[in-house]
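What follows is a set of notes on a single structure, which appears directly below.
Of the protein chains in this complex, one is absent; all others appear in place.
Labels run A and B following the written order; every chain starts at residue 1.
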Amino acid sequence: MGLALILALIVAPEDADQGISQRIFYIHVPIALTAYFCFGLGAWKALLLLWRGDERNDLESYVAIHQGTIFGALTLITGSIWARASWGVWWTWSSNQLVLFLVLFLFYCAYFMLRFSLEEGARRARSSAVYALFGVVLIPISFLAIRLADDFIHPTVFVREGPQMTGTMFATFCLSWAAVTLLAYVLYRVELAGKRLDADLRELREVLQ
Amino acid sequence: MIYFADVAALTRKDLRVELRARDTLPAMLLFVLSTLVVFHFALPEGTGDDAAYGLLWVAIVFTALLGLARAWVPEQEHGVLDGLVLAPSDRSAIWLGKTLATLAFLVAAQVVALPAFVLFFAPLDATALAGVLLADIGICAVGSLMAAMAAASRSREVLLPLLVLPLAIPLIVGGVGAAISPEGGRYLLLLALYDGAFAVLSWASFEYVVTE
Partner (left out) sequence: MSWSQAELVAAAYGVVFVFVLVYVAIIAAKLVRLQRETAELLEVARGREAVVRSTAAPVGEVSEGV
């Protein structure tokens, strides 16, 4: 796992035909895709919780969304740097993806607020799960809304030339995508194991004392 | 149908409670009117109608939030919700009843607020009005579920706007678009899509939020 990460980091910036700023693409886009994936995973676990009533899914859903939010924040930061590199501004409302991530970031921060202000228990698990499900419905609808909003907020369409990816570039992109997904998966397992260990220890302490 | 009879009974109960106590609707009315007056001073001269439409939507969303924050308070104070949850009716009927009651309050507040907006700022056409109505449905449907969630938490007054505002962004896009865009129909479509998707989701998931 570690080898794949190192490989991706060294191999990834190998080609820079379209200016060096193109290299941000290899880290920004995989992170964004991974964030979506984490949100989707969180919602899927939430659905399983509501459907089957298995309490383990609550923690899994929470950890997945936690990962998603971290990767979402990273997407915002790297995206902002990319905007600075290619358009000379730190923030642009004309990049739909960035705006969408800002909305999602706010939404999932509210998820944590909700979670931390409810009493621990089955009801908290279900409320969080319902909110997580709202998140995946919000993603496509917000995307549509932001696309439409572009029409009246920016009457002139911002044209960004679609980068024609060559073979090596595409391979690099896929590799870095795989690496980021792997990183997310490892972090997910580690955090989940830590949280489970924490819960087990608390229980053990209660049994012993 | 028994289900709709339950919904109607719950909505009637909310409206009757409001008629007797009068602590939500007057507050919403006064709030939206004061907001419009504040906007007059917040908008510099010559900013044009488009800015006014944008601010109208800010006013609508916050008025709705004000109403939603009060939505479950009577039930909370008297422990009615537990009784309702235990009642032998479908629990989603509770959500639908509350949504309809909140929608009634919001529409009632707008019956006064929108003519005031036209008088003070700019005219509204049929598309804009349809946008307002569709967005009302969406925000009440989502908001009454979120308010039920927030009501169970420690920090309910603070939590509700945090939960609802990110979810309301597509509604604001749709509403403002319907008011100012020449092709308002697309925005109405977006609003209808939003209403459909989130109403079904809220309807299906309400049960999980209120049961212990």
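Keep in mind that, in the parts below, a contact is a pair of C-beta atoms (placed from the backbone, for glycine too) under 8 Å apart; a residue touches a chain by one contact, two chains touch by 3 or more.
For clarity, every value in this text was computed on a predicted model and none was experimentally measured.
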Q: Would you list the chains present here that the left-out chain is in contact with?
A: A
Q. Which is it among A:33, A:85 or A:109 that touches the chain not included here?
A. A:85
Q) Can you list where chain A touches the absent chain? A) 9, 13, 19-21, 23-24, 27-28, 31, 70, 73-74, 77-78, 81-82, 84-85, 183, 187, 190-191, 194, 197-198, 201, 204-205, 208-209
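Just so it is clear, only the chains that are shown with their structure count from here on.
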Q. When the C-alpha atoms of chain A and chain B are each averaged to a single point, how far apart are the two points in Å?
A. 30
Q.
Under the definition above, what is the set of chain A residues touching chain B in their complex?
A. 50, 103-104, 106-107, 109-110, 113-114, 117-119, 122-123, 126-127, 129-131, 133-134, 137-138, 141-142, 144-146, 148-149, 151-152
Q.
Give the list of chain B residues in touch with chain A in this complex.
A. 142, 145, 149-150, 152-155, 159, 162-163, 165-167, 169-170, 173-174, 176-177, 180-181, 186-187, 190, 193-194, 197-198, 201, 205, 208-209, 211-212
